[in-house]
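A single protein chain has been removed from this complex, and every other one stays in its place.
Up next is subunit A:
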Amino acid sequence: MASEAGEGSTAGMDDYETLISTTDVELLKRAWRNEKAAPEILRFETSLIQRIRGQIQLMEENIEEFAGSGIDPLTVSLYQMDLDRTQYLFRSYLRIRLQKIEKYMFHISKNPEVQSRLSEQEKGFARRCADDMERHLEESVLSKLPDNYQDIVKQSIISEESDMIPEPQLDSFVVCKSRRFLGPFQLDGSDELLEMKPDELCIIHYKSIRERVQEGDIDLV
């Protein structure tokens, strides 16, 4: 029942082996940790979530069968514990993303690149959130302000850009660990080069390691 992430056809040899031996739950845990620690919303792991959802459903059905068929209650309760743990990760992953969407809803609606990182349902949620919030602010506050200040994203009509949108703080510091040797790369905002060995803890600007987190080379802790 522990199915593996078997799409390793394009990866190198030892990456392939890592993929073969990593369970979906391990991948979900990694995605959950990264999502929790990252200041911005990361790319939605569509296929992973789909697989996990399928496995959870299968497991739920199995447990019902077990409970009915007289398998000893110890085993049933252990299966239930495993299911609970997986469900916790699954739900927490989705919720942390929803939290970020709520926080940055206007930023997301103005930013197609960020939108591409959401799942279809999340996009719908973000849109509805932004619409509702806009309507609420207009009705309760903005329509009562003087004419020049009624825009929802600009402080006043003389602002050149939308300066009232909260944006994720990409230069906050995060703790991270590399999974393999990373050759010297440039840190954002400085000329210094940094290299990372596997399993070395590093506190660094999120901006500097953004792409590597997406690619899976660095894990946030």
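We take it that a residue touches a chain if its C-beta (ideal position, glycine included) is under 8 Å from a C-beta of that chain, and two chains touch if they have at least 3 such contacts; residues count from 1.
The rule we apply is simple: contacts and distances are computed from a predicted model.
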{"item": "Protein name (UniProt record) of the chain left out of view, among \"DNA replication complex GINS protein PSF2\", \"EF-hand domain-containing protein\", \"Mitotic checkpoint protein BUB3.1\" or \"FAD-dependent oxidoreductase domain-containing protein 2\"", "value": "\"DNA replication complex GINS protein PSF2\""}
{"item": "Listed residues A:47, A:159 or A:172, member touching the removed chain", "value": "A:172"}
{"item": "Touch with the omitted chain, as defined above, among A:25, A:67, A:152 or A:165", "value": "A:25"}
{"item": "For subunit A, residues in touch with the removed chain", "value": "1-2, 23-26, 29, 33, 36-37, 52, 55-56, 59, 74-75, 77-79, 81-83, 85-88, 90-92, 95-96, 99, 171-175, 187, 189-190, 192, 194, 200-205, 208, 221"}
